[in-house]
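Take a look at the following structure, please.
For this view, one protein chain was removed and the others were kept in their places.
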Amino acid sequence: MSEQVEYIKVFGRPESLKETPTHYCPGCGHSVAHRLVAECLDELGLRGKTIGVPPVGCAVLAYNYFNFDMVEAPHGRALAVATGIKRVHPDKFVLTYQGDGDLAAIGTTETIHAANRGERISTIFINNAIYGMTGGQMAPTTVLGQNATTAPGGRDPRLHGRPIDISRMLAVSDGVVYAERCAISSFKEIRKAKKAIKKAFRCQLDDLGFSLVELLSPCPTNWKMTPKAAWDWVAKEMVKTYPLGVIKDLTGYEDKK
Amino acid sequence: MIIRTTFAGFGGQGVLLMGYVLSHGAMHKGLNITYFPSYGAEMRGGTANCTVTLSDKKIASPVASNPDIVVAMNYPSLVKFEPAIVEGGAVFLNTSLFSEKPSRTDIEIVSVPTLELAKEAGSDRGGNMVMIGAVCARTGMLSLEETVKGMQAALKGKEKFFEQNQKAIEKGFAFIADGK
Partner (left out) sequence: MPSEKMLMNGSHTVGEAAVRAGCRYYFGYPITPQNELPEYLSARMQDVGGTFIQGESEIASINMVLGASVAGGRAMTSSSSPGISLKQEGISYMAGMELPGVIINMMRGGPGLGNIAPSAADYFQATRGGGHGDYRTPVLAPAGCQELADLTFLAFDLADKYRNPVMLLGDGLMGQVMEPVVFPDFIDLKDLPRKEWALHGCEGREARAVYSMFLGQQGELYYHNLHLQEKYDRITAEEQRWETKRTDDAEIVVVAYGTAARIADTAIEELEAEGIRAGLFRPITLWPFPLPALRKLSQHVAKIAVFELSLGQMVEDVVLSVGERAEIYFHGLPGGIIPTPAQVAAFIRSALKGDGTVGRRIDV
C-alpha cells in the first residue's frame, strides 16, 4: 500500500507575476518591489481588474513581468495616462509604478496634479537615488555626496542642488490621503513595505483619494557596491535623507500591531 | 443677393449682439449667413467689430473685402471703416455719441440718435437695439417681426430682456418709418 502524501502550499509565485525571468541586476530592489505589488494584488483579488502603468526607466519592461493589463506611458506621464484610464474605468484598479526620474524629475507636474486632484490611483514610487537604465547619472533624489556619472566627486548642493523629497511635498496636498516611505533593505522593512502597499491599494478600493508608497531601493550596479553593501547603504545612509515611516495618513484605518 | 454688414464700436456697446440679432433673424428667415467677430487682443484694446454676411446662395468668404453697410457706434469706427464701404453702400452713425460725418458722397448716410430714442423707448441701455431696428428697417434685411425673432434667439435664456429690447427695436423701425 502506497502512502498518500498531502502537500500544503506555503510559498509560490504570485499569480500577478509572470514566469518570465527579469532583466534586473542581482540585488536590485525592483524584483522585490514587483513581488510585493503582485502579492498584494493577489491577496486583494485585484489581478483581473487591474490596469498598471510602468515608468520609463529600469522598470520600463515591467509589463513583461507583471501578469495583468499594462500600458506604457511616455517618460514621466504615467499619472496623466493613469488619470485617463481611471476616468474611463472608475470601477477598475489603476496603479502606477514609477522611478525617481519618472516621478520626481520629468514627471513632477503630472505627479503633483494627479495627486492634488485626488485621483483614485495608487502609486508605487521606487527611489534608488540614481538613474539606473541610462547608466548611473544623477537623479533628483541622489543624496548629497553621492557619486553619479553627471555629478563627479559627489552631489554638491552648490553645483547640483539638493535631493528632492517629493513624497513629503506631495503629502501637503489635500488630494493625498496616504503616503508612506519604506525601504527594501531587510526582511523586516520589506514586510512593512508590503503592509504599506496593501494599505495604499485599500485607499483606492475605498474611494478615498490618491495614495503613494515610496520604496527606498538598492541599485548595486550603479552604486558600484555588492548587493549586501547596497542594502546596508539603504538602511544606514539613504534613510538619513529620506527617513522611513508614515508621512501622511488620513485613511482612518486601524492598523493591526 | 449678398449683403455684408460690419458693426463696429467700443466694447460694451453691444456691437457683437447686433451682429447676433441680424444673424439669427436671417437664419430663421432661411438665408445663409456667416458671422465673423474680431477677437482676442483687438477686443481687449477696447474696440469690437463683427461682420455679418447674408445671402440666398452659399457664402464663400466670411471675410469681406468691402462691406455694403457699416454701422459705426463710435467715431473711430467711422474713421476705420468708411473708406472700405462699397460705392452705393450705406453707413449708419450713432449720433448720440459723435457728430462728425463721412466725407464720402457716394454712400448713403443714416444718422440715428440711439441714446435719445432708447430713452424714449423706456431704457437708456437699448441703444444697440434701436440701431439694429433702424438698420433692418432702412435696408429691408429683416422685417420688424424677423428682427424681434432674431433678438429672442440671440438672447435665448435671458427672456427678461425681451420686452424692453423689443420696444427699442420698434423704436428704431418707427424712426425710419417717420422718414428721419
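First chain written, first letter: the chains are A and B, and each begins at residue 1.
By our rule, a residue touches a chain if its C-beta (ideal position, glycine included) is under 8 Å from a C-beta of that chain, and two chains touch if they have at least 3 such contacts.
A quick note: this is a predicted structure, and the numbers were derived from the prediction, not measured.
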Please identify which of the visible chains the hidden chain touches across the whole complex.
-> A, B
Touching the absent chain in the whole complex: find that residue among A:R13, A:H89, A:R191 or A:K224.
-> A:H89
Checked against the full complex, the residue among A:V81, A:L170, A:I190 or A:A235 that touches the missing chain is A:V81
From the listed residues B:V15, B:A64, B:I85 or B:A168, report the one that touches the chain absent from this view.
-> B:A64
Which of A:F66, A:F125, A:W223 or A:Y242 contacts the chain that the document leaves out = A:F66
Can you name the residues of chain B that touch the chain not displayed here?
-> 20, 23-24, 27, 32-37, 39-41, 59-66, 153
Residues of chain A in contact with the chain not shown | 18, 47-51, 53, 60-61, 63-64, 66-74, 77, 80-89, 92-93, 109-110, 112-113, 117
